[in-house]
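Apart from one protein chain that is not included, each protein chain of the complex appears where it belongs.
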Amino acid sequence: MTRGFEDLGYARPDTDREARMGLPEVVYGPGKTSEQVIGVVRSLLAGNEGPVLVTRIDPDDAAAVTAAVAGGRYDPVARLLVWRPAAERPFEVVVVAAGTSDGPVAAEAAAVARAIGLRVREVHDVGVAGVHRLLAVVDELAAADAVICVAGMEGALPSVVGGLVGCPVIAVPTSVGYGAVLGGVTPLLAMISSCAAGVVVVNIDSGFGAAVAAHRMAVARR
Amino acid sequence: MTRGFEDLGYARPDTDREARMGLPEVVYGPGKTSEQVIGVVRSLLAGNEGPVLVTRIDPDDAAAVTAAVAGGRYDPVARLLVWRPAAERPFEVVVVAAGTSDGPVAAEAAAVARAIGLRVREVHDVGVAGVHRLLAVVDELAAADAVICVAGMEGALPSVVGGLVGCPVIAVPTSVGYGAVLGGVTPLLAMISSCAAGVVVVNIDSGFGAAVAAHRMAVARR
Amino acid sequence: MTRGFEDLGYARPDTDREARMGLPEVVYGPGKTSEQVIGVVRSLLAGNEGPVLVTRIDPDDAAAVTAAVAGGRYDPVARLLVWRPAAERPFEVVVVAAGTSDGPVAAEAAAVARAIGLRVREVHDVGVAGVHRLLAVVDELAAADAVICVAGMEGALPSVVGGLVGCPVIAVPTSVGYGAVLGGVTPLLAMISSCAAGVVVVNIDSGFGAAVAAHRMAVARR
Amino acid sequence: MTRGFEDLGYARPDTDREARMGLPEVVYGPGKTSEQVIGVVRSLLAGNEGPVLVTRIDPDDAAAVTAAVAGGRYDPVARLLVWRPAAERPFEVVVVAAGTSDGPVAAEAAAVARAIGLRVREVHDVGVAGVHRLLAVVDELAAADAVICVAGMEGALPSVVGGLVGCPVIAVPTSVGYGAVLGGVTPLLAMISSCAAGVVVVNIDSGFGAAVAAHRMAVARR
Amino acid sequence: MTRGFEDLGYARPDTDREARMGLPEVVYGPGKTSEQVIGVVRSLLAGNEGPVLVTRIDPDDAAAVTAAVAGGRYDPVARLLVWRPAAERPFEVVVVAAGTSDGPVAAEAAAVARAIGLRVREVHDVGVAGVHRLLAVVDELAAADAVICVAGMEGALPSVVGGLVGCPVIAVPTSVGYGAVLGGVTPLLAMISSCAAGVVVVNIDSGFGAAVAAHRMAVARR
Amino acid sequence: MTRGFEDLGYARPDTDREARMGLPEVVYGPGKTSEQVIGVVRSLLAGNEGPVLVTRIDPDDAAAVTAAVAGGRYDPVARLLVWRPAAERPFEVVVVAAGTSDGPVAAEAAAVARAIGLRVREVHDVGVAGVHRLLAVVDELAAADAVICVAGMEGALPSVVGGLVGCPVIAVPTSVGYGAVLGGVTPLLAMISSCAAGVVVVNIDSGFGAAVAAHRMAVARR
Amino acid sequence: MTRGFEDLGYARPDTDREARMGLPEVVYGPGKTSEQVIGVVRSLLAGNEGPVLVTRIDPDDAAAVTAAVAGGRYDPVARLLVWRPAAERPFEVVVVAAGTSDGPVAAEAAAVARAIGLRVREVHDVGVAGVHRLLAVVDELAAADAVICVAGMEGALPSVVGGLVGCPVIAVPTSVGYGAVLGGVTPLLAMISSCAAGVVVVNIDSGFGAAVAAHRMAVARR
Partner (left out) sequence: MTRGFEDLGYARPDTDREARMGLPEVVYGPGKTSEQVIGVVRSLLAGNEGPVLVTRIDPDDAAAVTAAVAGGRYDPVARLLVWRPAAERPFEVVVVAAGTSDGPVAAEAAAVARAIGLRVREVHDVGVAGVHRLLAVVDELAAADAVICVAGMEGALPSVVGGLVGCPVIAVPTSVGYGAVLGGVTPLLAMISSCAAGVVVVNIDSGFGAAVAAHRMAVARR
């Protein structure tokens, strides 16, 4: 096992990850100073060839970072910074959102997926309380290589979708809603308990995690 | 306010409840000895005119009670004892169960509803992972005066039903499933968080509660 | 199944819901931009004939929306926007609040109920720690078609009301209180566990959900 | 500070407690062998002058212990063993139980209270779903020195009682019920959140704790 | 049962409570407008003879209220408004706080207790990690009619105190601390689980509840 | 949408699922009588062409079912019944278990995966407390099309594996362990919170869910 | 990194652990067949020189294992099997238990500690409700190299001990108690929240974990 990382003191960017996993390390923005983000991004750009991303970064911090490291593009809805987006692979992900309020999480999923080379389509506001809206797009879903289902409140969407398509269904609970939604814990538990077999789940509000999960499926297709 | 109860020492059967609410007090079986159940049933039969029920009573206890108090009929699936079932009202409840394993809870809902004078139809195994099964019965549901939705796991059924019909939807979470289902807490929270407006919820596994909720709707129809 | 929705990209207003359920889709305000709310409201006004509502919308957003879409009326206590309120049906709901601090949730229940055509009476501050205040209004409650009980802290009010009246009792837990109230989870669990048979429950602070639940009972009365 | 205990190896009976608190140490039965219980009881009988109690002990273990240590009396409903019950003080506790199923916990409260010298009255089955049953005994409650309220499910009884009397109200949540009752956690949280000022709470099913709390009030009356 | 309340529309002050319980209703400040507080305070001053209190009220609201209703005194640490404090009874409460950070909760307990006529002593910073500080005040505690124990973090103080004195021990968990303290839920559960028999517990941060609990003990002493 | 199911009264086997998803419906054993299982299996065998499975069925029930429906094979460790296992696809899943005690869950994952046509390799007892055991099999993992990680206790295994391979990592929390493991909730939450990007999670102890998730990935590979 | 393990198929005993950590791998009994335990024990005896332990093994399984692998000694209270106990190091651990019912967990801590070479003293029943019992042994505690505190219920003991001694205090929450104890979660959270600085905590009922933690402290003393 080679060294495979740079030691910046406050961080050890994993420059070996691209070789192991087909994707450079992604930087999680919260809790890091702009200086730390800049240092890690420079290290990752130098040590890898693929896309470099910073997630969940606020506009001000993003401006500071892109001023220091050229070539970055910021998506304010997805709160995502991207350098060197990957070329598109022939692997299509459909990002389905239950409600309009789930939009920012769906946007993160779509933006990350595009940045790391997946083909993306988005379908919004097809929650199960008007299930005909979902049935109207079944053919689109069935044609996908993977479906990312973003839903808050009771998190029922992946169960219905999971029964309609045979491809992977990646469920993303959101913190949308109030009261018994418990900040997203309820849709998380509901999705994990789904009666639709083989639905898989990532963290609350983690559009990012869902996109990388889809990437894993794409790279596994040798 | 009149006295309105009998004092048996260990219990005070509420003989006034039929006048206040249109339904005699119902006996909750667990935690009571057969002797206590017998005493309370006798008091309620004497002090009311309507149906007298004991819920969640085991076959052995039920046999002891029916031996002591004539006229009781026991339903072993619903674990329900009934004396003097009510005449049927023109109020139809459809009991919908998501899975076959939810059957006993659905059976309690149906048996209690019939005993207290509601017209009942049952539809089983229309979980959302095969949503075409549910869509095939939409007309039956839309013709109901109220729908009782029984579901475990992620508890998604009431959200879909709630978006298909305008009548009351009473959701009953069940303890069916394992792991993240948390003994029914997950479908309970999910149903409370339903994106379908106006869905109402009763306790986990409480087919009884759902049936009485429907009864309240029926009696309110003056 | 007809198409039944408009595709705005970020939203798919369900223009078929009025036909299915007797009430147009209601817009949940949080997490949507004013532009999105305006677009959805326009679509719903065009695609339905009944009342159009936006819930939980702040005064500033409400002002932006009403400036763009004429005819809307804003209720700042209930945080509710209404266009085309429905004509009153002969179905009376009594909204009962346990404490003065539960007022805003009760206000949402009352305002939504009126906007969708229910007759409403309000009774405030009849918490169970002074039960004579509640007993003084028993006749009003007993005359209702449905009672909405709004209570925080230990959420005991629906249990007492549920034992006093035979009509439907819709319990709304509130997040009023501190400590062991757990932001409303405690009264939610308490109401679900009510010893009064047939009490039904909606989400924490959801005056909206309770009003629509009452509407379902009203429309079921054919 | 004197030594004040005996060292049995597996246990250190606190022979000083009677002097400090006016009541000898009480033995908690579960998790101890009969031999250990016998040893501790003998030590406490020798080192104190007042009543010696073992709580939550099964009939078989109780028989073994009373065979070895003369003078013990066993109450199988309360699962309590008592030696040298105290003379009655002029301090009256009314034990109020919400339902018949709460009986065993109420029995423990009453039996322990009597054994340690309190005057006890019991009132059963006055749950809030038939509040007239409770109002019928208000005068009895108002005459008490303290009221112990035993209730499961939503645990509403102490809130109503707490608003009716000015004396201490000690709430005992029970594990009676199912589903959202969460084994008694729901009534515990509800009682802690009570809107009736100054209600105090002990552990789930702890009739014992409530009785000793009342004893503290009695001894404080110098 | 007489009427016993005034109907202000938004509130029904319980003017009968002083007769039933020996203490007028206390106003809980949060969630009420200054106008509502003013109205309720006026009603309570007119309908009772004893002390009138508003708890948890911020300085600005307190200033508005005292400007409108003469005779109120505001304690900014306890966040308490008081009119007509009661004459002192011969019942002494010792308020013991585990840490300096628990001070505001202890201050509420002490201020409310004094306002409703109890004699109060305060002992601060005697947490169990330096148990000699507590042992140094044992005689003071043993001389009390009741001890109020205020503690956050692990909430161990009432267990130690409960083993040192025979009088009532009222435990108040606080939200002081971080992480596993869970906003006070951990000391709440710990205090409820106390190995010291007969310790009773009130809500998190509820110095108010503890003071009223002590008042109940005082009035019970006829 | 065609009918696509058979109505057995107590069940509605989804005979259309194989067409929609590439895999017939799978029968969840618990909560169903042997007669119900027999009926559903017969319906699924008749209505589909692919493998028919019953999960989590006890030996006695399995014997009753296989006696009635020929051709079934029972795996007692995986508690799985299989008819008509599918031909193997060129998609290899490596099932990795953290500890020997996780064996039964890993066995279910492997047995289901094989029955539905996946190629399976198993690696046991490579928990992270002896990480060299895991590093010794990195090449095997890196060659897989998907890795199923089965782990209880703190559920750390998928995080380490997820950082070593680029293919999909499906995490299965188990209920192995005690205390803070909370019956598998802790590893579930930990896996959902994994710092390794793109790890996906299924329900506690659900080897079945993980296998079907892998199947979805295999069928998506057109 | 050498291979360092044996591959038994169902298990990979970590034969390198003794070199890395100074202690061979310990076998966790539950969830393993006797055959599996036998195989792992043989492998560990062959691949290491130090003590080999099996924890939480029932008498029947222990008998089967010791019949197959000579030299094992079984402790039925601690449910521990030991081969080749280590020679005693000059490092003394005092195991302090709050109550007699905590005995079995304390026994596991003591038995494991002795088997791995620590000197052990045991002090039982020094719970904080009779704090003089604890103060009587302060000198013993202060002379220890580490103190293991075993306590259930509110778990207060380590806070008091942690304030009395400067050496390491390892807290072990137990599942002793009922209701709000939540199976040991309450003392776990309380101990983690301890106001005594530097107290450390292991899993509920894990006498084993505490003993190994002490061993780590002993071996670190070079």
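Lettered A, B, C, D, E, F and G in written order, each chain numbered from 1.
Assume a residue touches a chain if its C-beta (ideal position, glycine included) is under 8 Å from a C-beta of that chain, and two chains touch if they have at least 3 such contacts.
Predicted model only: the values in this text are computed from it and were never measured.
Peer 1: Quick one: jot down which shown chains the absent chain touches.
Peer 2: In the entire complex, chains touched by the missing one are A, E, F, G.
Peer 1: Among G:Ala11, G:Val150 or G:Val165, which residue is in touch with the absent chain?
Peer 2: G:Val165
Peer 1: Quick one: which of F:Leu8, F:Ala64 or F:Val128 touches the chain that's been left out?
Peer 2: Touches the omitted chain: F:Val128.
Peer 1: Where the complex has a chain not shown, which of A:Val40, A:Val128 or A:Val181 is the residue touching it?
Peer 2: A:Val40
Peer 1: May I ask which residue of A:Arg12, A:Arg42 or A:Arg89 touches the chain that does not appear here?
Peer 2: A:Arg12
Peer 1: Looking at F:Pro24, F:Gly39, F:Gly117 or F:Gly162, which makes contact with the chain not pictured?
Peer 2: Checking each option in F:Pro24, F:Gly39, F:Gly117 or F:Gly162, the one touching the absent chain turns out to be F:Gly162.
Peer 1: Over the whole complex, note the residues of chain F touching the chain we left out.
Peer 2: 98-99, 127-131, 135, 153-156, 159-160, 162-164, 177, 179-182, 186-187, 189-197
Peer 1: Tell me where the left-out chain touches chain E, residue by residue.
Peer 2: 99-104, 124-126, 129-130, 132-133, 135-136, 176, 178-182
Peer 1: Which parts of chain G face the unshown chain closely enough to count as touching?
Peer 2: 1, 14, 17, 20-23, 26, 135, 142, 145-146, 163-170, 188, 192-193, 197-204, 208-209, 211-217, 219-221
One rule holds in what follows: only the chains that are shown with their structure count from here on.
Peer 1: Chain B to chain F: how many Å between their CA centres?
Peer 2: Chain centroid spacing, chain B to chain F, equals 35 Å.
Peer 1: If you average the CA atoms of chain D and of chain E, how far apart do the two points sit, in angstrom?
Peer 2: That pair's centroid distance is 25 Å.
Peer 1: On chain E, where are the residues touching two or more other chains?
Peer 2: Within chain E, the residues that touch at least two other chains are 1, 14, 17, 135, 163-164, 188, 192-193, 197, 203-204.
Peer 1: Which pairs of chains touch each other in this structure?
Peer 2: A-B, A-C, A-F, B-C, B-D, B-F, C-D, C-E, D-E, D-G, E-G, F-G
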